[in-house]
Each structure stands twice: as C-alpha cells, then as structure tokens.
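All protein chains but one are shown at their positions in the complex.
So that you can tell them apart, the chains are marked A and B in the order they are listed, and the count of residues begins at 1 in each.
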Amino acid sequence: MTKRDTTIYWTGFGVVMALLIVAPLVLPPFWSRFVTEILIWGLLAMSSDVLIGYTGMVSFGHSAFFGLGMYGAAAALLMVAPPNLLLALLFGLTASAAVSAFVAYFSTRLRDIYFAITTLIFSQIFYVIIFTWTEVTGGENGLSFRRPAFGIPGLWTTPFTPETLHWFVLAVVAGSYLILRRIMRSPFGMVLQSIRENEPRTRAIGYAVERYKIVAVMLSGLFAGLSGVLYAIQNRFAAPDFVFFIISGDAVIFNVMGGIGTLVGPIVGAATFLLLREGLGRLFGDQFPYLIPLGFIFIAIIIFMPQGLLGFMRRWLNK
Amino acid sequence: MSAQATSQATSEDTATAPLVAVEGLHTYYGKSHILHGVSLTIGRGEVVGLLGRNGVGKSTTLKTIMGLVYPRQGKVVLEGRPVTALPAHKIAKLGIAYVPEDRRIFRLLTVLENLRTGLDRPGVTDARKQELLDKVFACFPVLGERRNQAGGTLSGGEQQMLAIARAMMLEPKIILLDEPTEGLMPRMVTQIHQIIDALHKEGVAILLVEQNVPLTLEASQRVYIMEKGAIRHHAKSSDLKIGDDVIKQYLGV
Partner (left out) sequence: MAAILSFFADFPIELFFIQTLNGIVTGMILALIASGLTLIFGIMDVVNFAHGELFMLGAYVGVIVLSTTGSFWLALLLAALLVGIFGAAMQIVTLRPLLGRDPLTTILATFGMSLILQNYALWQFGPVARKINEPYTGHFNLFYLEYPWYRLMIAGLSAAIIGGFWLFLKHGKFGIWIRATMQDRVMAQAMGIPVPLVHTVAFAIGAAMAAASGVLFGPLVGVNHTMGLDWVLKAFIVVVVGGMGNLGGSIAAAIFISLLEAYASIWVSPAQAVIVSFVVLIFTLLFRPTGLFVPTPK
C-alpha cells in the first residue's frame, strides 16, 4: 500500500471512528441504541465475511455461533452474582469456539453448496436442542439476566451507561475489525484467499486446505460468538430465535449487500439494511412487510451488483 | 508457410462459398489465451483435417465453432451467416454436429435414447426417424444389437460409434470430429476411416481433428496444421506425405 493510500485509509478510519464515538452524545437515545445494534450486527456480518469473502465458503451456520455466544454469556451472567463481564466473555467465546470446531469438523470436508446446506442444518440442530432443552436454556422463552458492570471484577467496576456501553461495543467491534484485517493480510489470510481463488491449485501447491478451512470457520465462529455476547450484554436476554437459521441468513444478506471480502462492507450492509427497515417501517407503518422490497433489492444486488455496495473498494481496502 | 501450397489449397474453395468460415478467433479460458487468431474454411461436403500436437488449441477451435465456448474476438460464419454468439443448441439446429474428444455419450441413457436426442427434432416425421435409425443400424450393426442397453455399458469403440451415430441423427451439414481414433484398436481405426468416407460420399462435410497423421492425410482433401493456438500451415492432403519437413516440424512425427 502506498504512503498516500495509507494516509487516506487511516484518515477515513479516524473520521468514521470519531463520528461513532460522538454518536451517543448527539443522537437521541433511540438512534444511539440503533447505532450500537448496527455495530453488533455488523460484527456478526463481518465474521461471516471471513468465510464468504476471503475463503469463498458461504456459511449459514452463523446463527449457531452467535446464539451460543449469547447463551454462553447468559450462563455466566446467571451463574455468578454480581454478573461478571469477563466471565461472560469467556463463557460466550468458549461456547462459540466449541460449536464452531464441531461444525467445522463435519462440514469443511464438503465443498461449496454441500457446505452451505450442512452449516444450515447444524444451525437448526442447535436451535432444536436449545428450544427443547427447557430446563437448561429456558426453551422457547429464553433467558433474561442482568447486565454486568464494566471493568475488572474484584479490582474496579462501574456500571454501564448507554454511552459507555456504546463505546465498549465500538471498541470491541473496531478492535475486531483491526485484528481481522491484520489476519487477512498475513500469510494465513493469503492462503485463505488463494483457496477462494482456486482451491485445487492451492491444494496442489501443498497446503493442507482442510486445516486452513477449519481454522477459518473457527475464527469466523469466534467473532460471531463475540457479537452474540455483546448482544446479550446490551439486551439482557437470550432467546432461541437468534439461533434459527434466519439469523445466519441475515448475516449473509448484510455481507453480500455491503460487499464481500472487504470486512467493512458487511458493517455498511448491516447499517443499510437496518436503516432501510426502520425507514420503511416509519413510512408505511409497522405492518408493512419491509422484507419484500428488501428481498427484491437483495436479489437485484446479487444479479446486477454482485460486488456489493462497497465492492468497488475491495481491492483497495485489502492492500 | 509455402506460398505455392497455400494458393493451390485455396483455389478450390473460392469457386464456391465455404460452408463454414472461421475468421481470426481469439478464445480465452479465463486468463489463458488459447487461440491466437485462428482462421480456416471448410467447403460443402469437404473433409478437412486439423493436425497439431496436444494442447495447441484444436479442441478449443471445435468448441468455439460449436458455440460451447465464446471467442473474445473473431467470427464463425455458417453458410454466410454469422453464428458466433449463438448458443450451442441453436448452432446444432443450424446443421453443425459435434463429436467430442471423450465421446461423452449419455451413459445412463440407452443406445436408442442417445440416438433420440438427435432424432427428436421438429419437422422430422416418424417415417424419416425410422429411416435414419435403420440406416445407422445398418452402418453400425452392433449398436442395433445393443439398442436397449445403457450407453455406459458399451466398450470404448462402441461408444465412439454411438457418438458418431448420434451426431448423424441430426442430419448435419458438417460434423466436428475430435480425435475419433484415440484409444481404439487398429481394426476400429479402419472402421472410422470407412465411416468418414461414407459420410463424405453423402455430402456431409467433416472437420477432423486427429493425432493420427496417415489417417488424416488419406481421409481428407485439405489439412491445416496448428501450433500454439494458430494455423501455421495449410495444404492439400495429396501434396503432403508423412516424411515431409512440415510434418516433422509441427507434429514431430
């Protein structure tokens, strides 16, 4: 990346960050919360980009990773009093890592379409388990719990305010973005992209493609789980609906709309989708089936603009 | 390229417009530039050979003519009409039939069903269909014997016959034959030669891609020789012999 590109990139990054930091201070509470939610869903979509955009594997399993992250955090927050932030993160990430390892083991041996279907089915397996195991997971009604305080329990904590929660989420999401970006530009990330470009050739050169794929799925699952933890913290409940494969579908939609392979695109896609939904709801009333026009837009983007909204910047963002 | 050889070769087809004319084809597979400006003509009822080593682009040329692959530049003209951008099934209807390198008969369909994929066309009466079937079973009795067997159960040579028979069901003006003798026993090679002669007698043009140089020189009226994606030499088959320098140079025979 040239010096000039670097400057432009980091300036852009700085500007966006500044706007997001200031957001809760200037926006009314509804919209401030809205921005926080966009960030959380954006993180989920970004995690899916690791697979779709960089490794070339479409996964519908993200709802499992997201959901298990959420339930993992819920478990931690319910088991320990006062609710412990670090424990929530730990449980949530461990749960989603475990699930993604499990799913990865079975599905990465399959190519393309079979992989997508299998991840979807696994999503549903977890949905059914969570839905029916009422004693542990609260079944249909889910679990509700209190929000933990920010800080290091035992040393210093302070309860979250809407602003500090937003900043916490922003820090986590921005940090995740930077970490993922670093990883995707590393030799490991290059191998993933080479798998996307031409898998047989990558294999022929001598890379253990399956192993890379498994790590990619786990990496993706980890960050999806992280977004689940954030969601649990923000909303203080966990419900099986979030494990249903539709959530995976949402992640894929945000990703494709925003532009796969850009890491930032999915966040933009999430923002666009959620804003459109909110806007359509306000214009036409709550009963309006906003997903119908959104669905058409989605299909139109696939046919006519397959690189997504930010797709034109893809090469540049990855330099 | 010998000027004399070229002028002698083209004088025959300026008399009548060619059946198929290919001009300046540039075809790519992804980023690989396979054909570098291929041009050739095939006259009505002519058997034209296309020789060259492996990988020079002979099959790609056939596929481009058939519309299975689209060239980035260049034209394919059939009876004066440009057909470059047409999908393969329309080109088949216009009278070009294709017998690919690995035969590619429909393995799970019976012999008869394989033939029907070419027979079932609009405008063909049942009587005519029966005529064509009788003719092809007379030509290839073994296919008649195995008519209700699945294509995949046939031997290599039988599958080759089926592939050619199937193409004949289209009653084409020209058949694109890609290495029909590959992997066949000498006895079958002779049979293929006889089939090509028979088709030629009926007025069907053939573009024959082959590695078997003697067969090609005997069966065709003209040959083109390709190397690295372009036509390097063009001559009447009667003017060429196995030991010729040109043959040695481009085919290493």
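The working rule: contacts are C-beta pairs under 8 Å (C-beta built on N, C-alpha and C of every residue); 3 or more make two chains touch, one makes a residue touch a chain.
These numbers were taken from a predicted model, which means no experiment stands behind them.
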Left-out chain, listing which of the shown chains it touches: A, B
Residue touching the undisplayed chain, where the options are A:T36, A:Q124 or A:T137: A:Q124
Sole contact to the chain not displayed, among B:R44, B:R121 or B:K236: B:R121
Chain not shown, touching residues in subunit B: 66-68, 87-89, 92-93, 97-98, 100, 104-109, 113, 116-118, 120-121, 166, 170
On subunit A, residues whose C-beta touches the chain left out of the figure: 52, 58, 106-107, 109-110, 112-114, 116-118, 120-121, 124-125, 128-129, 131-132, 245, 249, 252-253, 256, 287, 289-292, 294-296, 298-299, 302-303, 306
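As a working rule, only the chains that are shown with their structure count from here on.
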Intercentroid distance (Cα basis), subunit B paired with subunit A, Å: 55
